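Before I ask anything, let me first share the structure, which is written out below as C-alpha cells.
The complex is shown incomplete by one protein chain, all other protein chains being positioned as in the whole.
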Amino acid sequence: MMGAILKRDLQLAARGTSGTGLSLAFMALFVLLCGLALGGSRPDLGPGLLWLAATLSALLGLDRLYQPDQETGALAQMHLSGASGLAIATAKSLSFAITGLAPLIIATPLLALLLGMDGPAIIGTILSLIIGAPAITAYASVTAAILAAQRGSGVLAVILTAPLLIPVLIFGTEAANTFASEGIAAVQFRILAGLSFIAVALGTPATVAALAANRGPA
Amino acid sequence: MTPRYNIRLNVQDLTLSRGDQTLISDLTLALGPGQALWLTGPNGIGKTTLLLACAGLLTPDSGTAQWIQQDSELSSREALAYAAHRGPERSGLTLGEELAFWQSLNGDSLSLEERLTSVGLAGRTKTPVIGLSAGQRRRLSLARLMASDRAAWLMDEPLAGLDTDGRALVTSTLSRHLTDGGMALIASHQPVPINGVEALKLVLEPGA
C-alpha cells in the first residue's frame, strides 16, 4: 500500500510536478538575497540563514503534498481502495522528505560556501537539518493535510506551520553552531532529535485525522 | 454456479444536505445482488451527494446506508468501488503508471496490458493521462472499477463523453458485473442500457 503510494509520488516528482526545482531555486535565491542584504559573507549567521532558507523553501511547496490528490479525489479513492490513513500519511510524508526536503539539504553545502562558512559549520548545519527533518516533515504534513481542500493556501500554510517549527529552528541552529566545539554529542542535537520524535508522534495522528476530516466532496 | 458476489444495500431514513440546504430527506431503499439502480433528476438535486453518502465519503445528517454481505455488515470501502464524474484520472502520470497504481492498491488479478485491453485502451501505456480524451478517461475509470474486485459499483455519469463503442463497453461490462451478483448505483442523465438484469430507477424531483 504505502510503497505503491510512495512510488506514485516519486513518479509524479520525476515528471517535475512536485515543485522540487522551484523550492531549490527559492532557497538559493533566499541565500543570495541574504548575502546581498547583510553585506556579503556572514559565516557567523550561516547556520541560522541556511535553516531559515531550508524551512521556508520546504514550506513553500506544501500545497503540492495533498492538495492535488484531494482535488482530483485520488485521496478518497486510495481510501476506498483500502489504503489506511496511516499508510497514506506515511507515504506522503516520506515523499515530502525525499522530494521536498532532501534536495534542499543536499544543496546546503553549496549555499554555505556562498556565505563563507567553514567545514565544521557546514557539516554541523547539514547534520542538524537531517536530524530536524522528521520534525519539519511531520508539521508540514499536518498543515498540508489540514489545508488539503484549500486552493492557493501557500501563505497560510507557512503561518500555521512556522510557530510549531520555532523550537526546531532554535535547536537546529544552536546544534549547528555548537557542532564545531562539541560535535554530534552536543545536548542541542539530542534535544533536536527529541523534538523530531515528538513532532512525528504528534503529527502523524493529526495528519490522519485531518485527512479523514477532509474526505468527501472536494 | 454460485454468483461471484453477494451484496445488499440498505438505505434507511437517509437525510442529506449540502451547506444549509437539505437535499434529500428520509430516503429509504433496499437493493440486492444483481440489481442496478439508476438515479435520475435535474442538476444539483443530490444524485452525487447520494452516491457519496452510500460510498461513506460523506456523513449523512441522519439515517444510514449499510452494506451487507451474508448477513454481516461490510464497511463501504470493502463493499464498493466508486467512479466519480471527475475522478483521479487527471494526474501527471502516464496511463500505464496510473492504472498500475490502482491495480497494485487493489490487488488486481489481471496484468496491466490485459486490463487496458479489456477497456479498449491496449497499447496506450505511455500516453500521459493529461492527454486523454474525456471518453478515454471514462474507460480508464471503468478499468479502475474492474480492477477493484468490489461487489458494488457506484458510477457518476459513466456515459459522459463516450462514443458508441464506449457505451457498448459500459453496457456489456455492467451487465456482466450484475450477472456475477454485483450491484450498481448509476447517476446519469441518459439511460444506461443494461441487458438481462433487474434495474430500478430512482427519480429525484424538486420538492414542493
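Chains here go by letter, A and B, matching the order in which they are written, and residues are numbered from 1 within each.
Note that contacts are C-beta pairs under 8 Å (C-beta built on N, C-alpha and C of every residue); 3 or more make two chains touch, one makes a residue touch a chain.
Convention: contacts and distances are computed from a predicted model.
Protein name for the hidden chain, per its UniProt entry and selected from "Isoquinoline 1-oxidoreductase, beta subunit", "Methane monooxygenase/ammonia monooxygenase subunit C", "Heme exporter protein C" or "Peptide ABC transporter permease": "Heme exporter protein C".
Considering the full assembly, B:Gly46 is the residue among B:Pro33, B:Gly46 or B:Pro88 that touches the omitted chain. Within subunit A, the residues in touch with the undisplayed chain are 142, 146-147, 149-150, 153, 156, 159-160, 162-164, 166-167, 170-171, 174, 195, 198, 202-203, 206, 209-210, 213-214, 216.
Touch with the hidden chain on the side of subunit B covers residues 15, 17, 19-25, 27, 29, 38, 41, 45-46, 59, 198-208.
By definition in this document, only the chains that are shown with their structure count from here on.
Put simply, the C-alpha centre of subunit A and that of subunit B have 37 angstrom between them.
Residues of subunit B touching subunit A in their complex: 48-49, 52, 55, 57-59, 76-78, 80-82, 84, 86-93, 97, 101-102, 104-106, 144, 148. Contacts from subunit A toward subunit B in the complex involve residues 1, 4-5, 7-8, 11-12, 15, 17, 68-69, 72-74, 76-83, 215-217.
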